[in-house]
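Data block below; observations after.
Complex shown without one protein chain; remaining protein chains in place.
Our next item is subunit A:
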Amino acid sequence: MAVNISLHPLVLMNISDQYTRSFADCSEQTRNFGILVGSIKDRSIHIQNSFESPSFNNDGVIQLDLEFIEKRMSMVLEIFPNYEFLGWYSTGHYSLQDMEIQKSLINFSEHLLYLNFNTTLTTSEELLPVDIYETHVIVSENITNHEFRKVAYSIETTDAERISVDFVSRKSAGTGGDNSQYSSDLNNFLSAMRLFKKRLSLLLHLVKNNAKVRSSRKIMRKVHEISNQIPVTPAYEIDRELNREISEELLVVLVSAMTKGSYHLSELVEKFQMMNNERFD
């Protein structure tokens, strides 16, 4: 099935939030479950939101609370009529039992997606430990076998989501207390610049050492386009603007320092007076 699956950050945040809370509660790794909702447009599936679902453990067999899910889903549909039931997710290690859960949810949607957020991985790889599966039915000799099959997905953000994710990540990074906004911004900027430099160097290396690349008109046109984007002359307008911004900022700092100073001074004078009054009484 050739569909584009795009995962929105809210889902990841929800899942990791749920995991963190349950981890803090029991201080051990338990598996969490929930439902994925989102919209389907043409041939692309957007996993936009999720909600948690309670689960029971019946002698080692995990079951989801189907009644609860049905109720929650109707509430979700009331608010977001264009959303659909897309599938479910779990944290922790993917297990063979998961197919039973998948089968129990088949009433909600025929084509279920299963997202596994693998929290048991400890390696800090750059890739997200998230896999999305779909069910694949194999019929052989009158026995139907269900099987999970990994599907490719991409992470997509809208502008509104980017703002909230940025806010959350900044907040979690800023809990140290003595990290100023400036230094974190500067760090972001630096890493962006490093990446840009890496790409440019790669491009340069390719064009310089590969005659085949150099003889391709199409590629060279692109290279030309890129090089045209490079600002050669300093942008005086920006410089002027920046200077003004800096002086205004400094002025504000100066005024605030002065205000603070005069406040302290007046407080001191007041205390002095109080002490003097007391002495002569």
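Just so it is clear, a contact is a pair of C-beta atoms (placed from the backbone, for glycine too) under 8 Å apart; a residue touches a chain by one contact, two chains touch by 3 or more; residues count from 1.
Operating definition for what follows: contacts and distances are computed from a predicted model.
Look at the chain that isn't drawn here: its UniProt entry, checked against "DNA replication complex GINS protein SLD5", "Diphthamide biosynthesis protein 3", "Probable metalloprotease ARX1" or "PCI domain-containing protein", names it "PCI domain-containing protein".
Only one residue from A:74, A:140, A:154 or A:229 touches the chain missing from this view: A:229. When the omitted chain is restored, the residue from A:66, A:106, A:163 or A:204 that touches it is A:204.
Taking the complete complex into account, residues 178, 180, 182-183, 186-187, 189-190, 193-194, 196-197, 200-201, 203-204, 207-208, 214, 217-218, 220-230, 232, 275 of subunit A touch the chain not shown.
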